[in-house]
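Note that one protein chain is taken out, while the other chains of the complex remain in position.
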Amino acid sequence: MAEAKDFKFIGSRPVRPDGVDKVTGRAQFGADLNLPNMLYGRVLRSPHAHARIKRVDVSAALAMPGVYAAISGADFPGAKHGDIGGEGGGDVADVAKNVMARDKVLYHGHAVAAVAATSASLAEAALEAIEVEYDVLTPVLDLDAAMAADAPLVNENCFTKNLPEPAEKPSNIAAVMNLARGDVDEGFEQADVIVEGEYRIPMVHQGYIEPHACTATVNEAGQATVWTCTQGHFSLRSQTASVLDMGIADLKFIASEIGGGFGGKTVIYLEPLAVLLSKQSQRPVKMVMSREEVFRASGPAAGTHCRIRLGAKKDGTITAATAWLAYEAGAFEGAPMGPGAMCVFAPYDLENFRIEGFDVLVNKPKVAAYRAPGAPQAAHAMESALDELARELSMDPIDLRLVNAAQEGTQAAYGPKFPAIGLKECLEAAKVHPNYAKPVPEGAGRGVAVGFWFNAGMESSAEVHLNEDGTVQIIEGNPDIGGSRASMALMAAETLGVPYENIRVLVGDTEASGFSAVTGGSRTTFATGMAVIQACEDVIAQCKARAAATWGVDEDQVAWEDGQAVPVPGVNAELKPLSLADIMKNAARTGGPILGRASLNARGAGAGFSVNFGDLKVDDETGKVDVLSYTAVQDAGKAIHPAYVEGQMQGGAVQGLGWALNEEYVFDADGVLENPGFLDYRIPVASDMPMIDTQIIEVPNPSHPYGVRGVGETPLCAPLAVAANAVRDATGVRVTDLPLSPPKVLAALEGA
Amino acid sequence: MSKLHVTTSINGDPVEFLTAPEQTLVDVLREQLDLTGTKEGCSTGDCGACSVLVDGRLVCACLVLAAEAEGAEITTIEGIATADGLHPIQEKFLEHAALQCGICTPGYIVATKALLEKHPEPDEETIRYWLAGNLCRCTGYDKIVRAVQDAATTLAHEA
Amino acid sequence: MARVVFPDHLLSVTGGVREVEVAAANVRDLLLALEAQFPGSEETLAKSAIAIDGQIHQDAYLEPIGSNSEIFFMLRLEGG
Partner (left out) sequence: MGSFAYVAPKTVRETTEKLAELSGAGTPTQIMAGGTDVLVQLRTVNRAARTLVDIKGLAETNRLDIGADETYIGAAIPSAVLNENNDLKTLFPGLTEAADLIGSTQIQGRASIGGNLCNSSPAGDSIPALIANGAVCVIAGPGGERELAVEDFVTGVGQNALAADELLLGLKLPNPGPRTGDAYLRFIPRTEMDIAVAGCGVRLDLDEAGVCTSARVGIGAVAPTALLVPAAAEALIGTKVDDAALAAAGAACSEAASPITDKRGTVEYRTKVISVLCRRAGAIARDRAAK
């Protein structure tokens, strides 16, 4: 248990060890690699949202001058079933068919063929020479329509999983899920007040500024090296190996710096194509998605249709709660309805509840994770309903949540009892926060909401090498999206007791570092940090042994304090303490280089709670919503580098506000995305936002040496409902659907 | 398709290159001159990751034809730091953790340099509207604005 | 005897049984015991996440189980 001792390095705000390269333009991102003899790859994408492929002929393209490779679905090994491994989500066959269509195209933009040529323009021209014959089918685009019994089928062999009786008829509902406890009807009987709400959210995108990009080169022995911008090069390597039926040893994945991912870069899109094109041409192949391709054909977040019903006593105690949560999966099953169903009531101590989740196929891109996948949509519904409940009971929204808040020992809605968690502390802190005391400005409204995510553990490896002068090199396998190299160096400095400036951190490729799961699931600082700490402890053990050898004493007579080996009290006091530098000076004679290592499957990831509130103003003549102020309170367990914890809270808040106010996929009747660009897919710009005030709460996670909880995903969960509740407070009208776009808000105001 | 010969200056060094008429400046910088510090997020002038200075004027390199660089003075992120170290703007972005993934940072630093040359002590609104063309998805903009304010104060003292 | 609870979506492998009591020293023994009681269940249960007295484990195998532990099988979690 991390006693609340004051730390020497942890909690400080040093400059990140990789910072200089990022502010000078030297840092290499996915598209920054140019190799001699390199070809440029381009993908031919389906012009139909739903069609059978009758024939694909790339021969004319291959015959064009400057074109050295051309592939289609036929060039891929037969896709076999089984879990894809890593976090790609879903079945190998599905991921393989999403990387390149085989018998059917299932969304507009679905990859059908690809070429590699000596220039991008030649490759573009070659795409036009590829002949494809389609048998166009009716697309299924609307979530509710897709769930209807007679809906056209996205996949004729999709039978709903987890039904009490095996399904006889194929359906677009790929899976259902139920969680229940107690007697809901009884609970509603006892309720003094009942509120209900129905909420719809369209498909949105993570919006990372760097398009997917990779370069692959395959040598004559069939060994491939792939540079790619990814959240997890190990996971992408195993996915590529499955899809191409290659041995993992023949695939070396090098993670470039990554220009944002938020869950969307945990899945393969271009990598297998680049490897095949390079194998066919025996030349390096670089593939970079255009922004339009990123919107049409990467992994957006699921659109949803949710219904919530809550019953409560006059004192606010919730006696019954039901949730009906339908999630778009896109072209292949795998919508995050499971996590969504497990999160919807998780922050609350409920006796009687029933949750139904639906994973529904539609002819849209296959969804991928987006920061606490499934939770923001569910939280928007629940926290909006809670806001209405607070109004019915004329209770302060924070007080209503305090009455029902989960705490240590609460039986979570998703099953187990909670260990130590910080929701109540966050609610109490928000209640007394100076911004909460400030009056709501004229014409504005205030919204409050709670966010929750489980946070993941999973596998990590780390090595800590001592250089000859006692400085420290960390090697670990997690791409650094949000400053994690700095956190690793801080945890190593704290454990070893040596200055942060003496520590360098390398994100090793798949040949240089041990296996590590993705940078995602808010796990990196928690799990990889734990491996770095254990590797440092391994180094300390070896240093103590070296000191014992140097002093001629037993190892247990040596202690480690403030970065030095010191004799334990009672042992010969004049022995001079030995620093890392001293020990390394003598290392050759006492046993050679010193290298600590650790690999683990991190246990005990601590749940992350947040409470957000914000004041938003509505122009009642145009329906436009402006954010005046925003405050995020979140439990980080222990903030290793507070600036980057604040950064996660601020970035998540603004992504959430963008999701709430302006972001949506607009499809036409044929399933073609109408706004595949940053002009009309409107993410917040600098002038849209106020400063985002943050307060970090620290309820230590007992399972981490320094009390760390993941912080990366919880920030996205609350803002959607904060915006919806603030607009309700400002206008007196509840707009249940997102985004709260000016036309929708104005129509609601005029309808009221 | 005959290429055009362009003579220009990049970060103070004379540079010559051949370009196709429709090729953009960002394309030539990144794919021919290996100046990959200028990033490409959208190629339609909506994200600002490819911000450069052309004759001191802040522009998107994806919306400038490489041919238009003829006789111009181009400044890219690679030209901001000098032999005696990082520019104060670069230092403040690091100090304030005003970047997380860093893909937007080169564009932000060039845009901030242009801002502070025109508005030495900008208020928050001026900073946010000037930088509205630089999209960032990780930070939520808060620490970027604070880093720019701090850089302005530092530069004002040095001036 | 530890109390073991199955969520709805796993009832198909336990023949509709929602809760059982099982004596097991660790997860490995638990899965073997459940396989004996519900033939064919091991493959699915081994892939599920499992919470032991509040701690969620993705790939549990050797984790100890107390005499009155509370065990919940759960959906495998992913992150973004």
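A, B and C label the chains in the order they appear, each numbered from 1.
Going forward, a contact is a pair of C-beta atoms (placed from the backbone, for glycine too) under 8 Å apart; a residue touches a chain by one contact, two chains touch by 3 or more.
All values reported here derive from a predicted model rather than from experimental measurement.
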Chain not shown, its touching partners among those shown: A, B
Touching residue (missing chain; options B:10, B:58 or B:97): B:58
Missing-chain contacts mapped onto chain A: 125, 292, 621-624, 626, 661-662, 666, 674-675, 677-680, 682, 684-685, 687-688, 741-743, 746-747
Contact footprint on chain B, counting only the chain that is left out: 1, 4, 20-22, 24, 43-46, 48, 51, 54, 57-60, 62-65, 67-68, 70, 111, 114-115, 129-134
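The rule we apply is simple: only the chains that are shown with their structure count from here on.
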Whole-Å separation of chain centres (CA-atom averages), chain A against chain B: 29
Distance from chain C to chain B - Cα centre to Cα centre, in angstrom: 55
Per-residue overlap in chain A, given as positions that touch at least 2 other chains: 262
Interfacial residue positions of chain B with respect to chain A in the complex: 20, 30-31, 34-44, 46-47, 49, 76-78, 80-81, 86, 90, 93-97, 99-106, 109, 124-125, 127-129, 131-145
Partner chain A, residues of chain C touching it in the complex: 5, 7-9, 11-12, 47, 51-59, 63, 70, 72, 74-75, 77-80
Residue numbers on chain A that touch chain C, as the complex places them: 83, 87, 89, 161-162, 164, 175-180, 262-264, 266, 336, 338-339, 342, 368-373, 414-419, 453-458, 518, 520-523, 601, 603-605, 703, 713
